[in-house]
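The structure under discussion appears below in the form of structure tokens.
Every protein chain but one is kept in place in this view of the complex.
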Amino acid sequence: MSKYDVSKFRNVTVALNTPFQKDGSVDVEAVKAVSRYFRDKGIKQMYVCGSTGEGFLLDTEERMLVAETVVNEVGKDMNIIVHVGCADTRHSCILAAHAEKIGAAAISAVPCVYYRPSEESVYRHWTKITEAADLPFFIYNIPQLTGFNLSMNLFNRMLENERVAGVKCSSDPAQDILRFKLAGGKDFIVFNGPDEQFVAGRLLGADAGIGGTYGAMPELYLKMDELIKRSEWEKAAEIQNIVTPLIYRLCSFPSMHGAVKGIITLDGCPMGDPRLPFLPVSVDDPDLKTLYQDIRKAVEETKEW
Amino acid sequence: MSKYDVSKFRNVTVALNTPFQKDGSVDVEAVKAVSRYFRDKGIKQMYVCGSTGEGFLLDTEERMLVAETVVNEVGKDMNIIVHVGCADTRHSCILAAHAEKIGAAAISAVPCVYYRPSEESVYRHWTKITEAADLPFFIYNIPQLTGFNLSMNLFNRMLENERVAGVKCSSDPAQDILRFKLAGGKDFIVFNGPDEQFVAGRLLGADAGIGGTYGAMPELYLKMDELIKRSEWEKAAEIQNIVTPLIYRLCSFPSMHGAVKGIITLDGCPMGDPRLPFLPVSVDDPDLKTLYQDIRKAVEETKEW
Amino acid sequence: MSKYDVSKFRNVTVALNTPFQKDGSVDVEAVKAVSRYFRDKGIKQMYVCGSTGEGFLLDTEERMLVAETVVNEVGKDMNIIVHVGCADTRHSCILAAHAEKIGAAAISAVPCVYYRPSEESVYRHWTKITEAADLPFFIYNIPQLTGFNLSMNLFNRMLENERVAGVKCSSDPAQDILRFKLAGGKDFIVFNGPDEQFVAGRLLGADAGIGGTYGAMPELYLKMDELIKRSEWEKAAEIQNIVTPLIYRLCSFPSMHGAVKGIITLDGCPMGDPRLPFLPVSVDDPDLKTLYQDIRKAVEETKEW
Partner (left out) sequence: MSKYDVSKFRNVTVALNTPFQKDGSVDVEAVKAVSRYFRDKGIKQMYVCGSTGEGFLLDTEERMLVAETVVNEVGKDMNIIVHVGCADTRHSCILAAHAEKIGAAAISAVPCVYYRPSEESVYRHWTKITEAADLPFFIYNIPQLTGFNLSMNLFNRMLENERVAGVKCSSDPAQDILRFKLAGGKDFIVFNGPDEQFVAGRLLGADAGIGGTYGAMPELYLKMDELIKRSEWEKAAEIQNIVTPLIYRLCSFPSMHGAVKGIITLDGCPMGDPRLPFLPVSVDDPDLKTLYQDIRKAVEETKEW
């Protein structure tokens, strides 16, 4: 069992997009601005430099820069979880140690990148990372991108590590959440990964959620969370019925990263384009504008639910 | 939209196992007995000759025999949905026409068996089947066994057919239920397929469920259904937390088919062994006996919920 | 090691398409005609009721009828290998016993259909089939359709059975042929499965090949085989360079089964349409006619190689 008090992590967690300048470098001022933007929207927790944050497209220095900027800007108001997973253990540990140093609230890592290491390899990889920072560690299971599906066997081994505090469960089957939650127990945080079935994950035991489309419509995720906390499951599911089609529309653009950045930009917080190979989405794209308006309308309509 | 009134199909639906004699032939008397067994347990609807029913291991005559026996025995008390899907359209249509003749309540079919036909092929296949019987038709989507994942495009084409009345959604991602339900509408039945996440499927819009482990613990599924109808979602999820580990235990035997048959046998309704290649599970297996007792205990403990 | 003398099986083996009448029933006279057609083309071995033969679309009686018709018509001139694999062991064994009774040269079976049984299940399934007929048994490994990939462990267990005489290896990686051949040894037949890389499979140890596009251009496969036997590998590869694009063109029609049947029909041996869900291909389709002419041209041009 985790040695940390994890109760503070049960929050709607925005997977933060990383804004870039025109020349392709990290836009530090925009990182600060978007951090405040989400804080002011009522977001209490963010996940930085993960899949949504284009973390795998950044080098070690850039990842440190983003993490540090976010923690410095809003670290007092929010829990900042830094994704430190790299293909290699060495750089992952460097990022982990850095996250502790700058005052991040927690770290997290995918099991592997590109290569398909053995279960034993991943165990060693994650264990080394936990040794590099005295911070809660959240496993990140996302088999559709890593090709590595977390087994109960490895999961149970990881549970013996007192720095392991939870799992971000992004696999498709909602039942994965149930089995990780049953094994992890009450004081272990399971984050729902697939935004399209947030309420289902919550019903099966997820304590909270982390997602890449939260940034485009944080109010709707906050509202679902609020309704769930009030045990109004059917009302929450009604919002899910609105949210999921909006997600499918976000995914219909040349890149989802570009579309989410476009929505945030249209909402008043300029994000720039994603880094290639993610294709840009123009804020002048009429479909994006319509989508933005539909999101705002949905937010308005469900405000009082 | 379907021309049928589908409201009567919103039931906990047992995917019926087919009992065999020692010599390997269908045990007609046991088919009758197990049909009454489920009726007496309060089950209002059954799905026969599907994946659970070893339908793909039976020849056309055997499938007709099973369907006819069930309908004759309990057709007045229950809706009998006959799975008529074969690898070829010809035999599927023969089974469909037979199902109508014997008074089945509905038919259903997988898109394909063994082969990986094109979307257009499946469209023609399903359409021919619907033309063979004036009965509600339930699409059966189970990509993990067929290799064919129902697209929204094909789904929407099928919705134009007024005999298409619903879909049995057995794919892993719970969100599939949401998107089929949104497209199908209020008067279209979506059945949850994955038993391990029944309550999640229901929350995302499934009207009911069909499952291969219902037979081993029908009372628990009936109870979840009852709690959901009373909007007691968290209570229903608590039962799911009991049910899912029981399912994993059923799956740990040499065959799940054998284990479910063993549980039903231990409950007083002899089922015999599954047909090879499904391996038999002995009712003397101490793990099976323990599992049976744990199921009964769970049923007792949740009776008054 | 197999107790049979398997030397006679090292032949270019046509996977025979099953011709149907307009009403959809098996066309017995056409079965006879197409059997003679391939015999007269110089084919010494055929594989009936397999994937190409729409074997999974036929019921048990139809499969017996086809097998019996072919054996009676050309069994004295050719080795007839009958595919007897069904989803269940029971019907597979009935077909195996029947194959022996009618005088087939060998039998063969896929590991599973639709269901995904365990390795132990498949072992029991195949073993039962070999017990049902005193005939050489050829394992059929085709993971892209069955979802079951033959492991070296199961392969080695099967090798202990003296009726097991070879394997039809239809998986994508050419190296599978090499490893099965090394384990099986000199007196064990490995058939190349993927027609698109016939010469590669042969170079890595395949004794012969079985294929679904051989029927459309038997002369080209016979020529490759001849060149290989003369150790003219580069010449054989030149023919492969002609054959593979022709295969891709066959696969570009609404169904490959329909296209191959169309080519055979255009060559003078009427085959009718495939059974649904395989879509028909009209012999009036100009692309099919062009393809037929290109095949004939290729046959002419390589005749004297």
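Brief remarks follow.
Residue numbering begins at 1 within each chain, and the chains themselves are lettered A, B and C in the order written.
The rule we apply is simple: a contact is a pair of C-beta atoms (placed from the backbone, for glycine too) under 8 Å apart; a residue touches a chain by one contact, two chains touch by 3 or more.
Bear in mind the structure is a predicted one, so any value in this text is a computation, not a measurement.
Within the entire complex, contacts from the absent chain reach the displayed chains A, C. In the complete assembly, the contact with the undisplayed chain comes from C:197, out of C:108, C:197 or C:265. Among A:44, A:98 or A:125, the one in contact with the hidden chain is A:125.
If you put the hidden chain back, the residue from C:28, C:102, C:178 or C:299 that touches it is C:178. Counting the whole complex, the residues of subunit A in touch with the unshown chain are 24, 51, 54, 56-60, 87-91, 110, 112-118, 120-122, 124-125, 128, 144-147, 254-255, 275-279.
Hidden from this view is one chain, which touches subunit C at 172-175, 178-179, 182, 194, 196-197, 199-201, 203-205, 231, 233-234, 237, 240-241, 244-245, 248.
FYI, only the chains that are shown with their structure count from here on.
Chains making contact with subunit B as well as with subunit C: none in this assembly. Between subunit A and subunit C the centroid-to-centroid distance comes to 51 Å (mean Cα coordinates, whole Å).
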